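Here the complex is missing one protein chain, while the rest keep their positions.
Let's look at subunit A:
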Amino acid sequence: MWYINPDSGGQAAVAKNCSTGDYAITTQVLPQDASQQRIQLARRLAAHDSGIDLMSIDPPYTAEFANAGFLAPIPQDLQDAIKNGGGDSDGPPQAFGGAVDAATWDGKLVAFPFWSNTQVLWYRKSFVQKAGLDMSKPVTWDQIIDAAAKNGGRIGVQANKYEGYVVWINALISGAGGSIIEDAEKGVDAKITISSDAGTAAAGIIRKLAHSPAAPPDLSVSNEGTAGSTFGSPAGSFLVNWTYIFHNYDQTEPDVAKDIGYTMYPQTVQGKDARPPYGGIGIGVSKYSGHVDEAMKAAACITNADNQGVNAEMTGNMPSSAAGYAYPALAKIYPADLLKLFQDSVEAAAPRSVTPYWSDISSAIQSTWHPPISVDASTPKDSASFIDDVLHGKRLL
């Protein structure tokens, strides 16, 4: 039994591919929202539910699950095969370095990287032509906000009070060379570094967009879906969003689909390389499963390069390895330069800190940075002390 996040059938197809004469993999769909997926899985695992064998886990919660002892340890030979290739299949490595980092806790790989998502900057070609912005060079947030504001465009971002907003904040801070926390392996005693020049730069960009005419009216409740609608509307100009958005408009708004351009995630600071958001799914095997050995085999099959490709073709969630990108069907539905951009973006991506306390840190950031209109120069400092208090049980969240 494999618990999956909702998608358009990719994981179900992979489950079918990996079912053998010995076992059949069936899928069960988890809630839409990543935090709700975490809640359902964690509650059942805490109760030692043997009905879960395999599960699709969002990277920020992998460490929490591993630390709580919910995940069965992955045999060393499988770990090596994922990282370096070889093993039974004698194939190439099955994960990018970033994907491995995001699935590693306490020095061990605890989940099988399955797909790796990243955000790029999508733009409407007609709009940048009107605005006269050169998209062949890296652009900054300042540039796109100004260009959109001057030309009546609206920028699609994710700024509702949810995980997606923290994804944006994390990318902005990382792009300025900072981080939200350091020494994450120390758990509650990690060093909180959100109050820094990088944090201030990030707050400045959010503040600028929130107060600009380029902000969509639903900014404070925007998510991936509403940002996609903003981009598809006549005021659509720029959008930061995950890879799957590329084929979002094919059926509904073919004109928009033809007008989509893409480039690297915007820079926080001029001249400093952007650190785009990293997302994805890793496959974890439950320690309480009655079939750990079979589940390990199944997980290895699910996450092999071919199945990463099968899933990517159907869902638009990109493979977590270069070998997965080589899946032939992908080249037919995505332009070569876009596939290259996705891979470059994953390589440059800044994953959210790997800590068992991520959900606390994330919620604390959401409490202090939401709504976007309230963000100002003191926000990073306030959030730093708030995160610290929350981690030590001194404040309610």
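Operating definition for what follows: contacts are C-beta pairs under 8 Å (C-beta built on N, C-alpha and C of every residue); 3 or more make two chains touch, one makes a residue touch a chain; residues count from 1.
FYI, contacts and distances are computed from a predicted model.
Visitor: Can you pick, from "Multiple sugar transport system permease protein", "Peptidoglycan-associated lipoprotein", "Fe-S metabolism protein SufE" or "Cytochrome c oxidase subunit 2", the UniProt name of the chain not shown?
Guide: "Multiple sugar transport system permease protein"
Visitor: Among A:S126, A:N151, A:S220 or A:S385, choose the residue that contacts the chain missing from this document, as touch is defined above.
Guide: A:S220
Visitor: Hey, which of A:E64, A:E224, A:E313 or A:D388 is the one touching the hidden chain?
Guide: Of these options, the touching residue for the absent chain is A:E64.
Visitor: Footprint of the hidden chain on subunit A, which residues?
Guide: Within subunit A, the residues that touch the unshown chain are 35, 39, 42-43, 46, 64-65, 67-69, 160-162, 217-221, 226, 229, 356, 359-360, 363, 370-371, 393-397.
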